[in-house]
Each structure stands twice: as C-alpha cells, then as structure tokens.
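Note that this complex is displayed minus one protein chain, with the remaining chains in position.
All chains are identified by letter, namely A, B and C, in their written order; residue positions are counted from 1 within each chain.
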Amino acid sequence: MTDTSSVHLGPNQYGKAEVRLVRVTRDTDRHEIEDLTITTQLRGAALADSYTSGDNAKVLATDTQKNTVYAFAREHGVHSPEEFLLRLGRHFTTAFDWYEGATLTADQHGWARIPVDGRDHDHAFVRAGSGTRTAVVQVDGDDVHVLAGVTDLTVLKSTGSEFHGFPRDRYTTLAETDDRILATSVTARWRYLPEAVEAGIDWNATHAGVLERTLATFADLHSYALQQTLFAMGRAAIEAFPEIAEVRFSMPNKHHFLVDLAPFGLDNPNEVFYAADRPYGLISGSVVRDGVAEAPAAWTSVPGFV
Amino acid sequence: MTDTSSVHLGPNQYGKAEVRLVRVTRDTDRHEIEDLTITTQLRGAALADSYTSGDNAKVLATDTQKNTVYAFAREHGVHSPEEFLLRLGRHFTTAFDWYEGATLTADQHGWARIPVDGRDHDHAFVRAGSGTRTAVVQVDGDDVHVLAGVTDLTVLKSTGSEFHGFPRDRYTTLAETDDRILATSVTARWRYLPEAVEAGIDWNATHAGVLERTLATFADLHSYALQQTLFAMGRAAIEAFPEIAEVRFSMPNKHHFLVDLAPFGLDNPNEVFYAADRPYGLISGSVVRDGVAEAPAAWTSVPGFV
Amino acid sequence: MTDTSSVHLGPNQYGKAEVRLVRVTRDTDRHEIEDLTITTQLRGAALADSYTSGDNAKVLATDTQKNTVYAFAREHGVHSPEEFLLRLGRHFTTAFDWYEGATLTADQHGWARIPVDGRDHDHAFVRAGSGTRTAVVQVDGDDVHVLAGVTDLTVLKSTGSEFHGFPRDRYTTLAETDDRILATSVTARWRYLPEAVEAGIDWNATHAGVLERTLATFADLHSYALQQTLFAMGRAAIEAFPEIAEVRFSMPNKHHFLVDLAPFGLDNPNEVFYAADRPYGLISGSVVRDGVAEAPAAWTSVPGFV
Partner (left out) sequence: MTDTSSVHLGPNQYGKAEVRLVRVTRDTDRHEIEDLTITTQLRGAALADSYTSGDNAKVLATDTQKNTVYAFAREHGVHSPEEFLLRLGRHFTTAFDWYEGATLTADQHGWARIPVDGRDHDHAFVRAGSGTRTAVVQVDGDDVHVLAGVTDLTVLKSTGSEFHGFPRDRYTTLAETDDRILATSVTARWRYLPEAVEAGIDWNATHAGVLERTLATFADLHSYALQQTLFAMGRAAIEAFPEIAEVRFSMPNKHHFLVDLAPFGLDNPNEVFYAADRPYGLISGSVVRDGVAEAPAAWTSVPGFV
C-alpha cells in the first residue's frame, strides 16, 4: 500500500501559456496594431487539492484564463503590456479570493507601417526587427511587481572591444586581443520601484527610453569585457530613469572568430570572421540602485537570470 | 551475391552548407558590415565514382569549399551576395573542369547602425528586422542564372481584404467575409534575365527597389484573395524592373481568427483576433514576363516553390 | 495605367499546410494511435482567375481542405499515410473537375507503448524517437505517384569511416583520415513504381523494411565517403524491394572534429570530439533502378533534393 503521508506539495502554479492576441484599434482610418503573446500563471494554497486528489473546485480552467485575455482586450484595450497584465493580475487575484499570487508575462511583437510613396500606410504593416519587448507582472499577496524588458536584441560592434589580462592555467590557449568583434543578443529585464508603479509610469515611453540609453551605451563604451558593457548598460538605464530599481541581463557572447587565412597566403587585418553558433560565452549580471529593497518575489519563475 | 548492375546514380550534388561569413570593411572609421550564410553545391558526371566506389579523386573537399569562401571574402570583398556567389560559381566550375554545374546560395542578414544622440554610429550595429535577403546563382554548363529574393518578410493588413465567392461542398463551413486581417510571411525569388546579368545589374539597388514596390503593392491593393495579392506583387516588380524575367512566391496565409466574444456579452467589431500557428493556408505562384524563355535550370534544388 | 498584358501566371498551387491530425482507434481496449501532419496542395488552369482577378469561384477554401482531412479520418480511417493521402488526392481531383493536379504530403509522428511492469500499456504512449516517417502523393492528370520516406533519422558510426584521396588546391587544408566519426541525419524519399502502386503495396511493412535495410547498410558498410554510403543505402532498398523505382537522399555530414588536446599534454586517440553545428557538408543523391522510366512530376515541389 502506498504511504501517502511521506510527501507533500511544494511550490506550484498553473495557467495558460502563449495566448496569441492581436488587437486592432480602428477608431479612425489610421489603424493601430498590438500583437502580444501572453502567459498567465496562478497560485494559492487552495489549489493543493487539485494536485493531491484531482479536485478541481478551485481550478479556474486555463481555457477560461485565455477567454479572459481576449475579453479584456475588447473591454479595456491593451495600451501597453504592463498595463494589460496589471489588469489581468488584479482580476484573477480579486475575482477568486483563493489566488494568492500570479505571474503574468507578455512578449510584444513590433510592427512598423509600410512606407508607400514616402508616406506611412494607414493599415499595412511590416514586422519590426530589433528585439521583442517583454513584460512581467507579479502579484504576491498585496505586493505587485512590474518587470519590463527586451529579448533577442542582437547587437554588434566591429571594433572598440578588447579582451586580455585574464588568468592562464594549464587549459588556457586563448590569445589576448586588443581589437575584436563584440556581439551579443541582449535579454534584459528591469524592475520598476513599487512606489513608481503605484504613482503611474508612462510604460511605452519609458521602455523606448531605456532601449535608447542601453543601446547607445553598448555603442559608445570602449569595452574590456562583455561584463563591463553589461554593467554600464544597466547603470545608464538606472541613472536615466528614476523609476527603475534594478536591471538584470543575460548576454551571450556571440563569438566572431578571425579566420586564419595564412595557409592561403593572405593576411586578415580584422576583416573576415566566422560567426560561431555553439558554444558561446554566457554573461549574466544585475545592476541595482543603491538603497532600494530587494524583491526576490518579483523574479519568481522568470527564466534566464541568476 | 549483390547484383550491382541493377541500379545507377541519378541526379546528385554535394557541397558545404551554411558557411557563416561576417566581413567588416574598415577602410575608414565608418565601418561597413556584410553578414552572410553561404551554401555551395557542386555537380558533374565525374563525381559518380565517389558515390559508386568511394573514390574521392574528383571530390573537392567541402572543407576546401568553405576555405574558398573565406579567402575570396578577403581577396575580392563581398559587395553583394549576387556578385560574391557569381565569383564563387565561376571559380569552382573553371578551376576544376569536371564540375559541370553548381548551385550557390546566400542569406544576407541585415544590420542597421545604432543611433546615438541623433547620429548613426560608425561601428555599432543592431540586427535589422524585416526579412532576410536571399540570392541563388546557378551555373549549368555555360549558362548562368541569378535569383534574388527575400524570405521571412512578415506583413499584415488590418483591413482592405475580403474573401468570398468560393465554392461550398459538404465539408465547407467557412463563412464569407468582406473585412479580414490579411497576413503573410513572404518568400519571394525573382530571376534576372540572362542578358541583364551579362550587361551588369546594380544588385543592391535593384533588390531594394523590388522590395519597395512589392511591399507598396501589398499595402495598396484591395485584396479579394491572397492569390490576387501575390500576382499583383509579382507584376509590380516585373513592370518596374526590366531586368526581371519572373518572380516566384510562397506565401503562407497566416490566419488571424476573429474571437467570438458573444458568450461574454461582448461584440467584436474586427478588433480582437487570435493569431493561429497551424494549420495555415499556403499559396504559391509565379508571375512571368511575357515572351521570356523558361529556365527550369535556374530553379534546380531551390526549395519552397512549385 | 498598368499594362496588364505584360505578364502572365506561371506555375502555381495552393492549399492547407500542416493540418495536425491525431486519430485514436478504440475498437478494443487496446487503442491504436495515428499522429500526422498533413499538407494538401491543389492546382489547375481554372485557378488562374483567383490570381489575376481575385475571383474565387474555383477556389476550394483551404479551410474546407482541412475539414475534409478530419472528416475522412472519421469516415475511412488512416491505415497508412500513403493510403490516406491517396484517398484525399483522388477526392479533390474528382469531386472538383477543375483540379488537374495535387500534391499531398504527410509527416507521421511515431508513438511507442509505455511499458508497465513488463507489459506494453493499452492506451498510454511515449513519443518514439528515430526519425519521422514521410509520405507524398502526387496526382498529375491521370498519373499518380507515391513517395515514401523518412526525415531526421540521425545516425552515427564511431569507426569504419575514412576520407582521403581528395584533390588539394591552394585552399585545401583538410587532413586525410583513415578513421573518423561518420554522422548524418538522413532524409530519404523513395518512389514506388506506378504499376506496384496500382497492384497494391503493404505500405507499413514496406516502410519498416526499407528503414531496416538502409540502417543496416549504413552500419555495415566500411565507408570511404558519405556519398558511397548514400549510394549503398539506396541500392540496398531497391534490391530488397521490387516495388521501388528510385531513392533520393539528402544527408548532411554532421562533422565531429577530433579535439586537439596536445596543448594540455594529452593525446586523443579518437576519443574526444566536438560536434559542430555549422557549416556542415551536404550530400544529395539519387539511386535509380535500371530500366525504369523517369517521373519528374513525382518530385514537383518536394524540397531538399537535386
């Protein structure tokens, strides 16, 4: 006979993943389009029965969660991923008093207007390319946390990057370099200060501003390590936007190896490179504003960071 | 005992696939970057021995093909994928007289300069987003064909698309619509007239021009079928550029389904959509300039078309 | 004004791609499961109006094609991908007399029963791993062609493979080897003789038999080139199964590079390898039974081959 007393349920959550929502705002002939992939995850002690005995009395169906996403898009609009997730999070945790926490995430896919004869078209769009905007809203009892971010933002510097001074052991063969290609695909998430969230944030403008500051820092900083570039990017965001408490990055070092052309009687003055797939360096780090309280609950089940 | 006389070798080719080449032009402080993924494929009757008996005397190693790509990037530069592939194709089929044909393909990955304080940076770039430029060069004995193209160019119209008048049988449930979202991810390849190739083509300017014309046509045409849009896009390219003989398209119909919000007491006046993954419509077609000769050899082993 | 007389419609087809069908046969407690991804593509001169003027009178909606797949799965069962596609192809080209041709493809995803206490379970399955079974049915007027196949069948030999005797030019640096890892991911398609299709083929048994013969040949042949292995695999299939007219392969040479451990004071007697992603060799080839008629229509729009 099974001794069911030997185990208990640990951390858990459930929900609907990757709900694809496209909302068209057509109040005028000049349409707006919002394109998101949304995941909702709910948790609470009352859900234990579903795990331990298959009792679904407190399990709001994931299909219902999906329906709610679509209904809210009609009733309230999207406006920004942060605002939309906040509304969803408040709904699930207040309409059903047994949900003590929720993690809501969104990827927003960018679209640009197609130019026709020098004018941007009213209702025709082409997918924009530079990275995917992300958002996370965490509800944790009475606390609410908002993380904005970006992923798959691929950037490259063709000079202005060195790497030397690292320790050498028996297994070290890498040559030092004072001029290399530095390339990465930035995943960044920044946490807004709870008091700023409460006071209200211009989510779209702030997001654009953070991207602009971090990209400019990547471009301008003469880099001695991808770690240094990462830290400077986070510092630039925090210094420019008082709403931001901390920034976390995960940045692969997308190696571009100088091809050895000497066997063919050719030199290679930093011109011809092989862009490697795997393995790659992987640099993670966070930059924190001095004096702000830590908020580990804000990062619950957010992948890809320390 | 095995009866080896019972079979013979049919069509074949071999080569190196997906050579990742990044070339930096740094003649001045304002760097240029060319980023390509290149595949070389060679063929010829003399290669039969490698298949039938493992005799490699006529098999230029695929590793050598890769080396040649990198060496040529240093010796000659890239300039455009078409020009670079032409040079590679001529080399392989003349340096080794047993290669009767070759298929060379390239994807070119776009980069844009990072703006810093209103100026485009000299040596810092962000990956551009709207589609990947493609090129194919076919060498077939004395004939040379050049296909330019684009793939993964995702576009969407939020209105200006209808679909009705289709036949209804026992299995038809689809409702007619006079206003739907039309979205697709364009894969297009256009063949240049051999005489235009010989006379010389401004590859980069023509490529940009074709994209501009086809995107504008997608945007402006009031569409009754994705087929109609496809044909109009091809016609626009051919009419604008006398160098083009034909255009082939493969265009998935990326369905955006209007969500039924009636169960929630809500209407949905073409505002809230579910973007589906699979299945999807798939429309292929080609538009051909009147009077030009067909060139099936130009399309050898080019995937994704009729 | 647009000169519409300047262009005409070339080759074209349209349909529904990647219809995901899972069929459970539950006549007894021991269930059977068939899991397929199906694409239907139709063509015919009467479809030109949809391209040139957006007239859909002859355009069976791709949604209807999808519905037909599901209805036929209920009415007739699947039995094998070849039989199911043949039934669909005959339906579309006879129920609507304007369809002159059709390409129907299927991927079949394998499932194995979960073993419980030494017995295979009646209705619980785990996804099987070794490759995906594929099928193509081509209807071309009165002709019908059937291609069976497999893709993503990854195999590796840790010895029994050499590569030497290849020509050396200015760009050749590759060392010769008499013992290397040979690894590939097999994509194969074999065409059945039209008279065998008409007479009837045990599709499932023949498919299993071809896989068994080709895998055994990969394993047993001492290889001097991947080309040689490819040809022997095709010959083995054709010699074992008189129903088969030809076999086409696309086989990447998945390079496993011996790691140079000398800098660490270690030898490496063919033990430690780096499995590279890109670039890779790509070997394509076909093996044809002597005396059979060619059938180019069988290969219309089938990607990945010469």
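Methods note: a residue touches a chain if its C-beta (ideal position, glycine included) is under 8 Å from a C-beta of that chain, and two chains touch if they have at least 3 such contacts.
Keep in mind the model is a prediction, meaning the values are calculated, not measured.
One chain isn't shown here. Among A:230, A:275 or A:298, which residue touches it?
A:230
Pick from A:25, A:50 or A:270: which residue touches the chain that isn't shown?
Of these options, the touching residue for the absent chain is A:50.
If the hidden chain were put back, which residues of subunit C would touch it?
So the residues of subunit C touching the unseen chain are 20-26, 31, 33, 35, 67, 70-71, 73-75, 110-112, 114-117, 121, 123-130, 153-160, 181, 212, 215-216, 218-220, 256, 259, 261, 263-264, 266-277.
With the missing chain put back, which residues of subunit A would touch it? List them for me.
Interface residues of subunit A facing the absent chain: 2-20, 37, 39, 41, 43, 47, 50-64, 66-68, 71, 95-96, 163-169, 171-174, 223-225, 227-228, 230-231, 234-235, 238-239, 246, 248, 252-253, 278-290, 300-301, 303-306.
Provide the residue numbers of subunit B that touch the chain removed from this figure.
Looking at subunit B, the ones touching the missing chain are residues 170-171, 173, 263-265, 277-278.
Following the convention adopted for this analysis, only the chains that are shown with their structure count from here on.
Ranked by contacting C-beta pairs, which pair of chains comes out on top?
That would be the chain pair B-C.
As a quick test, compute the distance in whole Å between the mean CA positions of subunit B and subunit C.
22
Give, as an integer number of Å, the spacing between the C-alpha centres of subunit C and subunit A.
For subunit A versus subunit C, the centre distance works out to 38 Å.
Roughly how far is subunit A from subunit B, going centre to centre by Cα mean, in whole Å?
Centre-to-centre distance between subunit A and subunit B: 31 Å.
Counting only residues that touch at least 2 other chains, which ones in subunit A make the list?
263-264, 277
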